[in-house]
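Only one protein chain is missing from this complex, and each of the others stays in its spot.
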Amino acid sequence: MREKQFLMGNEVLARAARAAGATGMYGYPITPGSEVLLWWAKEAGSEQGKKDGLVFLQAEDEIGASFMLSGAALAGTKAFTVTAGPGNVLMQDAFSMCEAMRIPIVAYINQRGGPSTSTVIYSQSEVTLTAFGGNGNGYRVVYAPSDLQELYDYGIKAFNTAWKYRFPTFVLADGYQAKMMGEVEIYDPHDRGIVMASTERYLLEEKRDRPIDQVVPKPEVHIRVQDGVEYSCYRNCLNLEEETLQVNMEIKDAWDKAAPEIEEHETYGDDRAETLIVAFGIVGAASKQAVDQLGGKARLFRPITLRPFPSAALKKAVKGAKRIIVPESAIAQLSRLVKETLYGVTDAPMIEHHRPSIGINVDEIVDLVRKHHV
Amino acid sequence: MQETFKIVICGEGGQGVQSIAKIIAQAAFDQGKKAVYVPYFSTEKRGGVTEAFAQIGEAVPAYPKFAKADLWVALSQRAVERIHGYLKEGTEVVVNSYLVKDLSLIARWKPIEIDAGRIAKEEFRKPRVFNMVMMGAMVKRIPGLDKDRFEAALDHVFASKYAKDPSLKELNRNAFEKGYGLA
Partner (left out) sequence: MSDMTSPLAFPRCVRIESKPHLFCPGCGHPEVLKAFGFAVDDLGIQKQVAFGVDIGCSLLAFDFFNIDTIETHHGRTVPVMVGVKRGNPQAVSVAYVGDGGAYAIGLGSLLNAAIRDENILVIVVNNAVYAMTGGQEAPTTLPGTRTATTPYGADSHFVKGPDLVRHLNPGAWIGRGITTRQLELRRLMTEALAFVKEGKGFAFLEVLSPCTLSWGTIDDPHATFDILENRMAKAYRLGKF
């Protein structure tokens, strides 16, 4: 099945979850993400939705929604939520638990203005929150799609990554992507040979493919067998510093193995171009157009995963660059990651173009590059 | 690569600003064009000023916003100031002169004045078709859009409404034609 449709970003996200085989959506209305709830509510109540056992639950708040989501994943279902801004803040409580116990939830984040309630419109200022919002040293995967097609592609992929690697996985979009309408190719992942990762219950699983203590850190899971039945008890409240250290190191080891397989980026433009633009998401899309217009003056490095950050690829891409321009609709959230990666690697100066919570047009990036091009 | 045609439209909440832009973009897509639309959505859904952006062409950018428009449409007086920054040399300007009385800010763009509010009320006795009049005027000014196919697309968009009230189809078509003829 292949069809091109003219769709709104939020509908694209909802369809991606459906195509990925998600069965549960737990959410709380917030602009600019509510249309995902609307679509799923309608789908869940349809004849086919009922047949497929789809669950839609509008929770009491984002805290409730995110913990229900965690519970649904513990029950072995592909489940997801969508949120933004203040809702993203509230959900960090549950996301942090998911990091600790390796619970494979999926969350679509449509960044809106900040700080606080701010605008319901757009920003790129939930990078730090989405990628590093937990307490402690949790690990999570963050995809940053740049257009409607990627919303669909990564909206599907997020479920595979979450269940294959058992890390909470995020699709970090923004209000523009959520609300814009445009052309998207909707496909069935099976038709493209995409193998969907299998799921497994954490609670009440009868037959496991891999021992659960190879997923959940050992100090957190106590397994006993009685009358031939295996019972699993999970905790995240630990008594000893040594236990916490072990939990952290087990999670880190799993991450270190998975990260190189998960990392993604895109480079665009003539690799002899003097100016290297580093941008993500929809500003990455605008930068791509700017590169086209600049005729060889600039090239683009676009991280697709913001976590794990494609560090090795960026270090390679920066070679030969005379300057690095980082445009972002935030203050130093992307550029902080870039600096961290490039420390000691290059002498090229970095021009940070920080436009918190406001769009960055193609023309603006073109002007920026021209201004610094000598 | 053909330049993308950029449209900004602005008016009061409830005037159908978003619907107009969305329908135009959707119809362009249905005609095989590349199209993208994004609303300027905010908390002021009612009683505020609202804007919409559409781009139509052969290769449409992934980035939905732009700095300057090729077609600039104001449905109310407040809209004129709100989207003034999107004007450039050569921008085509269309206003709903029923509500836009003061043209001093945009005089040098020689605005096309469509008295859509009056036409809807007096000629069609249905104030709500005012946006069909405006849409007609806009479609005339967008290069490469086929009028007949656009009207067919309209029938498609409003199919369920027309099923309930068949007289609406005639009314909408006439209002659209009227606007198209005026621009």
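Chains: A and B, in written order; residue numbering restarts at 1 for each.
What we mean here is this: a residue touches a chain if its C-beta (ideal position, glycine included) is under 8 Å from a C-beta of that chain, and two chains touch if they have at least 3 such contacts.
All of these numbers come straight from a predicted model, not from anything done at the bench.
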{"item": "Candidates A:Gln5, A:Thr128, A:Gln149 or A:Asn236 - the one touching the absent chain", "value": "A:Asn236"}
{"item": "Among A:Gly24, A:Gly87 or A:Pro189, residue touching the chain not depicted", "value": "A:Gly24"}
{"item": "Option touching the unshown chain, where A:Leu13, A:Ile30, A:Ala72 or A:Val184 are the choices", "value": "A:Ala72"}
{"item": "Contact footprint on chain A, counting only the chain that is left out", "value": "23-24, 26, 55, 57, 59-61, 63-65, 67-77, 79, 93-94, 97, 201-204, 222, 224, 226, 229, 231-237"}
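Methods note: only the chains that are shown with their structure count from here on.
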{"item": "Of all residues in chain A, those that touch chain B in their complex", "value": "6, 31-32, 119-121, 146-148, 175-176, 179-183, 282, 285-286, 288-289, 359, 361-364"}
{"item": "Interface residues, chain B side, partner chain A - complex", "value": "22, 25-26, 29-30, 34-43, 60-68"}
